[in-house]
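The complex appears here minus one protein chain, its other protein chains still in place.
Letters are used for the chains, namely A, B and C, taken in the order the chains are written, and counting of residues starts over at 1 for each.
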Amino acid sequence: MADELKHECGLFGIYGHREAANLTYLGLYALQHRGQESCGIVASDGSRLTAHRGPGLVADVFRNPAVFNSLPGQSAIGHVRYSTTGESGAKNCQPIVVDYSRGGLAVAHNGNLVNALDLRKDLERQGSIFSSSTDTEVIIHLLARDQTESLLERIRNVTTVIRGAYCLVVLTESRLIAVRDPNGFHPLVLGKVGNSHVVASETCALDLIEATYVRDIEPGEMLEISERGLRSFELPEKAAPSPCIFEFIYFARPDSTVFGRQVYTVRQELGRQLAKECPVEADVIIPVPDSGTASAIGFAEQSGIPFQLGLMRNHYVGRTFIEPSQSIRHFGVKIKLNPVRDVIEGKRVVLVDDSIVRGTTSRKIVKMVRQAGAKEVHMRISSPPTSFPCFYGIDTPNRKELISSSHSIEEINNYITSDTLGYLSLAGVRQACRMPELGLSDFCDACFSGRYPVKFPKLDTELQLDLF
Amino acid sequence: MADELKHECGLFGIYGHREAANLTYLGLYALQHRGQESCGIVASDGSRLTAHRGPGLVADVFRNPAVFNSLPGQSAIGHVRYSTTGESGAKNCQPIVVDYSRGGLAVAHNGNLVNALDLRKDLERQGSIFSSSTDTEVIIHLLARDQTESLLERIRNVTTVIRGAYCLVVLTESRLIAVRDPNGFHPLVLGKVGNSHVVASETCALDLIEATYVRDIEPGEMLEISERGLRSFELPEKAAPSPCIFEFIYFARPDSTVFGRQVYTVRQELGRQLAKECPVEADVIIPVPDSGTASAIGFAEQSGIPFQLGLMRNHYVGRTFIEPSQSIRHFGVKIKLNPVRDVIEGKRVVLVDDSIVRGTTSRKIVKMVRQAGAKEVHMRISSPPTSFPCFYGIDTPNRKELISSSHSIEEINNYITSDTLGYLSLAGVRQACRMPELGLSDFCDACFSGRYPVKFPKLDTELQLDLF
Amino acid sequence: MADELKHECGLFGIYGHREAANLTYLGLYALQHRGQESCGIVASDGSRLTAHRGPGLVADVFRNPAVFNSLPGQSAIGHVRYSTTGESGAKNCQPIVVDYSRGGLAVAHNGNLVNALDLRKDLERQGSIFSSSTDTEVIIHLLARDQTESLLERIRNVTTVIRGAYCLVVLTESRLIAVRDPNGFHPLVLGKVGNSHVVASETCALDLIEATYVRDIEPGEMLEISERGLRSFELPEKAAPSPCIFEFIYFARPDSTVFGRQVYTVRQELGRQLAKECPVEADVIIPVPDSGTASAIGFAEQSGIPFQLGLMRNHYVGRTFIEPSQSIRHFGVKIKLNPVRDVIEGKRVVLVDDSIVRGTTSRKIVKMVRQAGAKEVHMRISSPPTSFPCFYGIDTPNRKELISSSHSIEEINNYITSDTLGYLSLAGVRQACRMPELGLSDFCDACFSGRYPVKFPKLDTELQLDLF
Partner (left out) sequence: MADELKHECGLFGIYGHREAANLTYLGLYALQHRGQESCGIVASDGSRLTAHRGPGLVADVFRNPAVFNSLPGQSAIGHVRYSTTGESGAKNCQPIVVDYSRGGLAVAHNGNLVNALDLRKDLERQGSIFSSSTDTEVIIHLLARDQTESLLERIRNVTTVIRGAYCLVVLTESRLIAVRDPNGFHPLVLGKVGNSHVVASETCALDLIEATYVRDIEPGEMLEISERGLRSFELPEKAAPSPCIFEFIYFARPDSTVFGRQVYTVRQELGRQLAKECPVEADVIIPVPDSGTASAIGFAEQSGIPFQLGLMRNHYVGRTFIEPSQSIRHFGVKIKLNPVRDVIEGKRVVLVDDSIVRGTTSRKIVKMVRQAGAKEVHMRISSPPTSFPCFYGIDTPNRKELISSSHSIEEINNYITSDTLGYLSLAGVRQACRMPELGLSDFCDACFSGRYPVKFPKLDTELQLDLF
């Protein structure tokens, strides 16, 4: 269950709407699944940037309606992110907003730079100081140090220096600029609500505010939204597109359209393909909620075995649940899921999940299903073994913790105590995820294949592959 | 969508466990769907009762682990409830705990008394004072005024005076007593964890704490749990059992076993029966999440039309979402649900829901599905029209707001703008909900039939039927 | 230093002012010294009572201006009190407000009933239930049980049953009633702001809202304020007045006029008298802030020895200061006071304080003054030894903890390590506190003399004298 993976971020921006901060709030709310631990909004009233940021869910950080009074103006950008705890959490909240020689500047970033550490060291050597541990602060320093007059030129310059995955939304007093890296790792879409332009990580954010989808921001595109309207620019660096295949498998919301395809449909096809590749005689198909649901429906359709919601999710589970510390037991996955005995008892059960990360959660779920009376438990995963860490924006555990990096499928099957375990092949995934105008291998599937589309500094790589 | 209906309450109690308050917390967490607006726990350490209560979700009210230090002891009871806002919310938190001539007494109540107002007036005439507007406080006054020595006798006496629906958990310094009214309107189950006995409104609370289900508390049973173990007593008043059929249709969690049957299975059968009674040519079956899901699966199975999760629920929706007040638009159901366009576009869609209350939400959902490109929208409801208010514990809107009380099915179909609208017959519901040892009509189905198993004071009734 | 004693309460009430709740808030703010641990306001809009109460200082409990919107209406009463911690703190907040047979009723109480426990047991025997441990709830029960039609009559009846010290403010939908016990233990004054009448425990509350002082509510008087204006009634029970002499010595604010005399002036005279009775050769007179200041000025005037503020009080000390728990030292009185070395070094110092309770604080202060270089330290107390507990509203420690109850002055002098220790005689106190129309011994000075003006149930007394 990919719950153990953390999204890097979600982005939202709007220009020229008298409810800019409010709509950004709603947009972030729809993107909450992309980062649950901190969030923030920066607004511009044309002459000044103001910010409200904090650790917590969007609904919590913006619980007091009065905060919107402190975010006046007709343009705004917002960000949701995962983060660590304590003040380090507080200090890494985005968007980052600073004053520099040309006024105010706010930047929010989704992704991960592979040369951030090198760039940071360079900047520190030149006297830069850092208040956070984010790549975003590196980008802001680069933008501020560049002496070129035009901000657009400076951004273009900076994109020749930074390497990796980055979607950026940049806000100044008078402009909103959206940038997507040449590889186009993560999604970024353009929409319109009334006469105002909107950018967002996923279309579900457009849906909530009743904006219409216009088009994707292209890989390698920089889009300026200002009083003059839209202006599109090409970034100097070129690359073959390599969109993140995991956005389809786990990250994006099923109701979003990502890279031109609806995520629900892709997952359904992953499930169908999985049923073809790893068939099994069974009585019932049960998804591991919620990410496995569409794949399980596809699996059921293909196999003809009935689909049932045999594991109920507790809808009140959130970041806020604190297990009583004195507890003699660890409740773990039981807090989130409870089996429906009637659906399971005496049955040969197929569990459909999107991935296995450490294996510990899968093991608990298999055990839970057996205790509910399953005669057999067959685990089917709608992606290949996740053997390699991600360096482009997904917070995978380090490599040693990825069970697939060191164990065979048979060993994993033994560990999680399932009767059989089947993974979808990489070819099968590519087939299901195929995009209108790209070749089947035009994805970043490094987490499965180890083929990293953007190289990273040699020493770092070894270090990271070792550490991760 | 029955989201507009509010549960009265959920109950939990545990005796003789060194983690009594912690397990009560977990039990309430599993029962959160039965009441989201206030909650509380009272614990006993053998000589003193202590309480922590407040408005909010369980995870919020008990967020600070230190509160458990103020709830020492090996027995505890807990309560979740819906409530109104402001201090009136605060003052109605349960369990209610008082001191009286025989020591401390805490009571939590699930249900609604039909003669509470009369009893309250009588008590006030005799000089009783009231700090809340709950029936529970009426019950406590009656218990305190009765001069009989034995608490068990006093409870029996009080049950001859109160009329309506009541599950009670009562805690004293040394005992836990559970009571279920003679009609057995609402569920109450007995479980065991280690050597400790547990009572709870639904079995899902037992599952979470890994307690085993022992049996239902019977209609008309009073169960004492103390150092001497279990003692069961019959209440003096007798009645034909009339369990609330709406627990199956909407209230209970699908993974709970209620009145002897697993809720998921019952709902699946409701869906199958609905498909038989109201068939329709269509391309896809889509549940209105979450209560319509199991019925929709049943409908799909019976009809052979594919099941798809075509409406995505936002998982971060909670009580805490505050729409920006300055908003120029009302976002309403969009905050909760978003359509999956691929699943809907160009399709003849069957929406399966559990009920239609006011009709306004259904109308919005139909509109949303049409905007997502549906060719036809057929609404199918897994219960009969809800034409009568509930006086036994469900907070229905007043009668005039129940669209079915004054409109024909055709009128409702027009109002919600569906192509066709079909309701399951009462006979069909009874068939699907049939219980092992009861006749088919042995339910309280007053909300559909207007046949109220417990009569209420004449004037009140007229007043209430008029008002409600 | 009488900081170790806790006031029972402060009262405020206003009738017929469109800012009733706001002015009550300000009034409570001025009375904050009479109770720092919980507070509350109940307002009436003519047809309904609403309340806001909570643990904490007035400025904290009413920090959110929105609470005033929930307290509409033109009359209101308020209360500040000391209280214990945890939920027991929350549940004892006043005013208490209830519904009973005749509508809503709110009562706030300053004082202590000597027969509260007996009355409570009686009431419990008759079936009353209690949600708090306050005397106020006893009084409300008595008011609700009395079948007499007129509220004023019922209050009169209740005052024949309750014994001890009580100032009451009572609010109904349409009236405000103020009551002072026949002994007149604690102060209660009547004022006027515009056309509206105000009652308050001390005149400093009138000053803050710019109300003019009209007169004291008399001992044994019940005053009704309603649409008809003021109506005064005599209570049935008569007693010789016995105002609490400790209000002068420590409780009331120096800028208040209490029992007809300004507190500052009385304290100044206490100091002069003390200088006459216990003279000492010294270089400087230093008050223990803040209660000893006026007495120290009087002492300096009489003795001709210079007055200096040689102990500085930290103005940010409040209930909120939490000593770091891991601390290796206990900072105690240093958090509150710091010596001014120049004023003390090499000097023969006279410290003037109002009382010695346990002796521990005095001992720390003497030590602190010696460490600052004092050559001699002479302690002078502006009242006699506090040897007896108070049963009329002051939360004295139990008798065994009152150092004077078991130690001679010489022993106390040794314990607190002063060079000499002098107490003012009871005769001296009476002389300084003399009131315009009362005899010199017409005070309650039981804490010094053991002569209790209102007797209490025999068993209780022994119990209490033993326990306290």
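Just so it is clear, a contact is a pair of C-beta atoms (placed from the backbone, for glycine too) under 8 Å apart; a residue touches a chain by one contact, two chains touch by 3 or more.
Small disclaimer: the values here were computed from a predicted structure and weren't measured.
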Result, missing-chain neighbours among shown chains, is A, C
Per the whole complex, from C:Gly46, C:Pro236 or C:Pro306 the residue touching the absent chain is C:Pro306
Where subunit C meets the left-out chain, the residues are 19, 21-22, 25-26, 29-30, 32-33, 36, 57-60, 62-63, 65, 68, 204, 207-208, 210, 253-255, 257, 262, 264-265, 290, 293-294, 297, 301, 306-309, 312, 314-316, 318, 320-322, 324-329, 331, 334-335, 338-343
Missing-chain contacts on subunit A, rising order, are 50-52, 70, 86-87, 97-101, 105, 121, 124-131, 133, 140-141, 144-147
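Rule of thumb we're sticking to: only the chains that are shown with their structure count from here on.
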Remove subunit B from consideration; what is left forms A | C
If chain centres are mean C-alpha positions, then the most distant from subunit B is chain C
Cα centre of subunit A to Cα centre of subunit C, whole Å, reads 61
Chain-centre distance (mean CA atoms) for subunit A and subunit B, in whole Å, is 37
Residue ranges of subunit A touching at least 2 other chains are none
